[in-house]
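Only a single protein chain was left out; the remaining protein chains are all shown in position.
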Amino acid sequence: MELEKYELGGTYYKEKDLKDGKLLSLDWKPKLQYAWDDGVAIGRYLAELKKGNIIARKCNKCGRIMIPPRMFCELCWRPTDEWVDCKDTGRISTYSICYVNWDASRIKKGEKPHLPAVIEIDGASPGMGIMHILGEVDPEDVKIGMKVKAVWKKPAEREGSITDILYFKPARR
Amino acid sequence: MLEKVAIAGLGFTEFNSVSPGSSYRELTYEAAVKAYEEVGIEPKDVDSFVCTSEDFLEGYSISDEYCNDQLGAVLKSGQTIPGDFIHSLSVGVMHILTGLFDIVVVQALSKASNMKTIPEMVNFAFDPVLTRPLDITSYFTAGLEMNRYLAEERATREQCAAVVVKNKANALINPVAAYGADVTIEQVVDSEPIAEPVRLLDIAPYADGAVVLVLCSEKTAGSLTEKPVWIKGVGWSTDAPSLESRDWTEGIATRLAGDMAYKMAGITCPAKDIDVAEVNDEISFKELQHLEALRLFDEGDAGKATEDGKTALGGMLPVNPSGGGLGMGHLFECSGAAKVVELVQQLRGEAGPRQVPDACIGLAQAWRGIPSTSAAVAVLSAD
Amino acid sequence: MAYQKVAIVGAGITKFVRRAQETGKELAFQASKMALDSCGMTLKDVDCVSLGTAPDAFDGVHMKGEYLSDGSGGWRKPYMRQFVGGGTGVFAPIHGWLHVASGMFDTCLVVCSEKMSSCYPHPQGAFITIFDHTTEQALNPTLIWIFALEMNRFMSAYGISKEDIAQVSVKNKKNAMDHPSAQLPMDITVEDVMNSETLAWPVNRLDISPASDGAAAIVLASEHTAKRITDKPVWIDGVGWNLDTAYWATRDLAYPRYVEKAARMAYDMAGITEPKREIEIAEPYDPFDYKELHHMEGLLLADRGKAVEMTVDGVTQRDGDRPICPSGGALGVGNPIAATGLMKVIEIFLQLRGEAGPRQVPGTPHCGLAQAWGDLMQVGTVVVLRS
Partner (left out) sequence: MGMTERINRNVDLSYWEGDIPVNYVYTYGLGLEAFFRKLKDQGRFLASRCESCGVVYLPARIFCERCLAEIEGTFQVPGTGTVYAFTVVHKNMDESSKKEPVIVALIDMDETDSRMVHYLTGVKPEDVKVGMPVKAVLKKKKERRGHIEDIVGFKPV
């Protein structure tokens, strides 16, 4: 068989064809809502963020201090042993300079690009990072390996969320 | 003749109406620890993992991402089935039958209590153009099907209610069941109408829980357990998904899945050979319809048999001794898992007050629930 | 060997388009019907059906596997959906292989369908729900973030330039000009890629494959059945899959160790000890241009950090020593996630049969592989095929 010898399915249409009524279409906004149980590890993680702390969980067998915390060590297959207070500083493991929003729309004119990064948190094991965003820094000044520090919301505004940290900014030496 | 596959290890949590103390990860971890410890293995001993997960039930896209850590399945062969646990169990069987996998772990989880808009979600499963815009709350398909079942005089309204009475009573003596109760036929028949003839007590209420099983090949079974339960046959099938062209009376997918499993298990007379059955009872009458589809009773006989106590504990063919969905709760993709859990306990002789004497061959059946037309069946044996 | 040998005996595919008028069911039907026709079979000859399709959030139907069952030929058959995120398309033949290799079935229709265009305002939006709902989604991440983060890590770990990576996009979009399903066939230059809109540095618009609608299907058969159906069966000689931790930010993104594990599993099964020599042609997953390189390294087809040199030197061109993505890949043919993986399998199937038409690589190869990747930088799926 050769693909070239077949009439292939798949009929392209332009988005405009829907607006013009050339094709029938139906809009739907689903209501799929959840309240996910935080459980032990993430519940405590969020509660500590509200207090302005970043915590991790340690496995005494492999010695890894894991963030986000978990009640089990997925590598040693045993319960983790203790809570560990991390610092609110870390090191950029990788980053991006992003001009699009979550839904692929473009950021507004004049809006600064988003700076998502993986940040290895001080006090957790090397390589243990979380995804967050960078602030108070020009995109061209961001470097892999750069030391950063969390900028927190005011205590009264915190709600037990990863966004209680507004962003990470370059740490002053 | 295909090689035999064993269920060696069994781990499960309680099935509760809510489970706020544990995240979905922690709930699965609890079941996995129990299953692995029972057979003395660690994840490194496992050759492959089969998880059960359906995106919108978990509230994730690509929900298989979040299945493996809590099983210790990091950098292992893991796959996910958006189906019932018994579908996943069947995949686990296929893994072992290839001869390339010796120990396989199968998992399912329900966090039904975390879903705030279940009727909206079920409506989201209907055809987006033909059915969904009618905006009819989800139990209407069950109402239609039960109406037809009654109209064809396959059972009486009271016989359907008798299923509820039996299953909730069985759940009272099942320590992990959430919805045990001592109800009467009148209470069921007079309960709040939802989509008549379906009433509130006809419906299996939602529940949370997790199940992990350890499967292995025949040659390995002896080293893992003294009480292997053998998977003799598995089967699965799907009817047309469209309301317009699907079957509305026979439970045809269950019939075909059952026939496939019976053939694999070498069972020619199911009504005689099966000692105990755990079948889907998400809506009261479905238990009767499924028993008939599985050839455990002739068409139109299951209702009478239930009324006469033949499917009760101590009856000729105990059905849903666990309490079923009506007594344990509707666990979505974990529903079939709860049924397999009960059978494994029955066939090991560990079912306590629910023990069916001399239970040797058991059948578990799952239907994927409204509005699905998919079913899966497993035939298990003590020897 | 306990398992039955399994062959691919037929294939079907639709065009890949940004928006298809057909429903997902209809696309699945078009591909399935073509696959059956291609080997002179009818639905009656099919023992079981395996469906692969990526998240329900694309098509916008809960329990999408149920919804797509009729178009996929699942009516009253043993029909099951499998799902490993972006790895689904190459897991599809593996899942089908399980059905037949286990001895439970003789023939299996494997179908992958995706209708991403239903999702508004853009299919990309659906991907926010792949991130951890509690610890990540609150940051409003886009899918491109993780690719950009991984690409940056990959570039900095090995000192690779964006210009060199862009050559992958140039090659694949050009290859796609010969693929009848192709959505984005283009004759472009590295400058065009570099000058295209920066979406999330280091990712530019032309570094990315498009969102697509489309379907693909193949027919599998056991050894004795395959020989009755065709005199050119293509054998599934190795399968491998592997899943890494979901805590993706806690591991080094520079190297896809899960792809290596999946590849080693497939190579062991196929008896391949020197993949660089023995794998003559490959279709690694290329949703972003750097991913092709990343995956070539994970597949052990290139040393770490060296895949880019093979690309720059032209080794991976269709007429090079080691053709990579001769189909045009996801970058050129389009990326209806699950269907893309199966499209890659079909390309290898056709290449090994010498039936790839204008895309045929010189010297008709005998051994090739297809690979897909998915989830949170997490999953690798690999099949090794031989004629």
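Read from first to last, the chains carry the letters A, B and C; within each, the first residue is number 1.
The working rule: contacts are C-beta pairs under 8 Å (C-beta built on N, C-alpha and C of every residue); 3 or more make two chains touch, one makes a residue touch a chain.
Note that the coordinates shown come from a computational prediction; the quantities given were computed from them, not determined experimentally.
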**Complete:** The chain left out of view makes contact with A, B, C
**Item:** Identified contact with the non-displayed chain, of A:71, A:100, A:128 or A:142
**Value:** A:71
**Fill in**
Where B:48, B:131, B:320 or B:365 are the choices, the one touching the absent chain is B:131
**Prompt:** Among C:8, C:57, C:325 or C:356, which residue is in contact with the omitted chain in the full complex?
**Reply:** C:57
**Message:** Even though one chain is hidden, which residues of subunit A still touch it in the full complex?
**Reply:** 11, 13, 18, 23-40, 42-43, 46-47, 71-72, 78-81, 103, 160
**Message:** Applying the definition given at the start, please give the residues of subunit C touching the unseen chain.
**Reply:** 19-23, 25-26, 29, 32-33, 36, 42-44, 57, 60, 70-71, 73, 75, 118-121, 125-126, 128-129, 133-134, 137
**Request:** Identify the residues of subunit B touching the omitted chain, counting contacts across the whole complex.
**Result:** 20-22, 26, 29-30, 33-34, 37, 56, 59, 61, 114, 116-117, 119-120, 123, 128-131, 133-137, 139-140, 142-148, 151, 192-198, 240, 242-245, 248
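Here is the rule we use: only the chains that are shown with their structure count from here on.
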**Fill in**
By C-beta contact count, A-B versus A-C, the higher one is A-C
**Fill in**
Outermost chain relative to subunit C, judged by CA means, is B
**Asked** Roughly how far is subunit B from subunit C, going centre to centre by Cα mean, in whole Å?
**Response** 33
**Item:** Whole-Å gap separating subunit A and subunit C, where each centre is the average of the chain's CA atoms
**Value:** 26
**Message:** From the mean C-alpha coordinate of subunit A to that of subunit B, what's the distance rounded to whole Å?
**Reply:** 36
**Fill in**
Where subunit A touches two or more other chains at once, the residues are 28, 30, 34, 36, 38, 42, 74
**Complete:** Residue ranges of subunit B touching at least 2 other chains are 56, 59, 69, 74, 121, 124, 128
**Message:** Going by the contact rule set out above, which residues of subunit A touch subunit B in the complex?
**Reply:** 26, 28, 30-43, 70-72, 74-75, 77
**Message:** Please output the residues of subunit A touching subunit C within their complex, sorted ascending.
**Reply:** 1-4, 6, 8-15, 23, 28, 30, 34, 36, 38, 42, 45-46, 66-68, 74, 93-105, 113, 116-118, 127-133, 139, 144, 161-163
**Of all residues in subunit B, those that touch subunit C in their complex** = 2-3, 49, 53-56, 59-62, 64-66, 68-69, 73-83, 87, 90-91, 93-95, 97-100, 121-122, 124-125, 127-128, 235-242, 245, 252-253, 256-257, 260, 264, 368, 371-374
